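Apart from one protein chain that is not included, each protein chain of the complex appears where it belongs.
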Amino acid sequence: MIASVVATLDGFDGDVQHIVDEFCKESGIEIGVVGKGVRRVPITIDSPVPDALEETTKRLQECRGVAFVDVVFVHFEDESESPATTHSGKINHS
Amino acid sequence: MNREKNTKQTTLFAFVVLSIAIAGYFTGLQAPMVASTTSRSSPVEHLKTESSSRLEVGVIPATPYADIAEATTKHRHHTRLASLKSEFDPFEEIRIAPGEKSAALDQRSRNRAFNGSPPTIPHPIEQRSDKSCVACHSQGVRTESLRIPRMSHQFLANCTQCHIESNPRHMVAVEFRENGFAGLAAPTGGPRAFEGAPPQIPHTTWMRVDCLSCHGDGGQRGIRTTHPWRMNCQQCHTPSALFDQTLLAVEPQFLPGPQIKQ
Partner (left out) sequence: MNGELQPATEAIRRRQFIKAAAMAAASSVVGGSDYTLPVLADESSQGVQWAKAPCRFCGTGCHVQVGVQGGKVVAVAGDRNAEVNKGLLCVKGYHVGSALYGKDRLTRPLLRDGDRYREISWEEAIRTIADRIEVAPERFAFYGSGQWTIPEGYAAQKFMKGGLSNNHIDPNARLCMASAVTGFLATYGVDEPAGCYDDLDECDVLIMWGNNPAEMHPVLFSRVVDRRSRGEKVTLIDIGTRRTRTTEACQHYLEMKGHGDLAIANGIAHLLIKNGTYDRRFVESFCNFKASDDENPNLHGKPISFDDYRKFLEPYTPEHVEELSGVPAEQIRMLGDLFGNPDLKITSLWCMGMNQHTRGTAVNALVHGIHLLSGHFGTPGNAPTSLTGQPSACGTVREVGTLAHALPGGRVVANEDHRKQSEEFWNIPAGRINATPGYHTVKMWESFCTPTDQGGDIGTIWVQVTNPGQTLPNLNKLFNPKGDNKAGLEDKFLIVSDVYPTATTRLADLILPSAMWVEKNGVFGNSERRTQQWFKMVDPPGDARDDCWQTIAVAHELFSRGMAGMKDRDDRFLFEIKDKNDMPVPVWEWERYYDVNVDEYLFEEYRQFTRLKHKDLAPYSEYVNARGLRWPVVETDGHWRETHLRFSEHFDPYVEAGREVQFYHSSTQDDRAQIWFHPWIAPAEVPDDDYPFMLCTGRVLEHWHSGSMTRRIPELNRAMPGGYLEIHAKDAAALDIRNGDQVEVESRRGSLVVPVWIDGRGQPPRGTVFIPFFDETLLVNDLTLDALDPFSKQPDYKKSAVRIRKV
């Protein structure tokens, strides 16, 4: 499962770095380019199971300074995870 | 390694020649209607294509528009752009840099009186036949130097009914009477239910059935889709009923909610 999300920062004081450091503690994520003065961070999440994706998203949401996290993109691995696709519907709830 | 470089150079060279050949479509096609000073026996000047032997092997010679309708099957085979492969990398990551979208919209507005009007044709055309239009625009292609949009609507047989030349070659478009018409601007983006949600289509989908005509690989940077592998556009991007002219005899109604006693 690969998904991308956008984290929108709240109470943003310009110090993106330390929020990003916080994000980096999560496994399987990559942070996209964050421009100067931008208060949103593109992130991809690579996870073996759908539930982990959801968990990761939730934890990102709970990070300090994050207003909310939007799911932009979800890729369902149809060949290897076909039995799991039914569960993956849960992703939509996050 | 060396050989590979060589191939690359050949490809590059071929590509340059090719681009020039295609540009030929748009420049030297019909004699402009400006009196010639030298005397020639032929009353009509068609710039005939250079013999293909003078071109690099594998390069498709451009046929003047004026000749396309009359071109033989063989000839037309060369002119069909189906054999021209778009120069695009499916793995290319598409980013929309700031300003690209407004640049693209600005570019679009240059040959449109208002958002929704049929675009005018930026190149000379064959005056009486639509076959040459279809030869290129049924497929559409994009190379480094050239973008041929494919029709955004279903095939309609009388192209020049709606699309006319913006810069005809038969006569110089001298200054016309000024006109103060200020056309409807193109929307800059569709509304979203919430941040991150797929935007709604901000324009009518009438005559714009094929989203990829503008938003596909052949589209301009700035309005191209970032996810070209998703083929079912309207699955996520819904058209707005605001632009739908379908007449409803009555306004849609809803069942009344539960009556709650105070």
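The first chain written gets the first letter, and so on, giving A and B; residue counts start at 1 in each chain.
Simple rule for what comes next: contacts are C-beta pairs under 8 Å (C-beta built on N, C-alpha and C of every residue); 3 or more make two chains touch, one makes a residue touch a chain.
Only a predicted model underlies this, so the values are computations on that prediction, with no experimental measurement involved.
Mapped onto chain A, contacts with the missing chain fall at residues 2-6, 30, 32-33, 35, 38-44, 46, 70, 72-73, 75, 79-80.
For chain B, the residues touching the chain absent from view are 31-36, 40-45, 66, 69, 91, 93-98, 101, 113-118, 120, 127-130, 154-158, 160-168, 170-174, 176-185, 187-196, 200, 202-204, 206-207, 226-227, 229, 240, 242-243, 245-247.
Basically, only the chains that are shown with their structure count from here on.
A straight line joining the Cα centres of chain A and chain B is 37 Å long. Those residues of chain B that touch chain A in the shared complex are 194-197, 227. Against chain B, the residues of chain A that register as touching in their complex are 5-6, 8, 68, 70-73.
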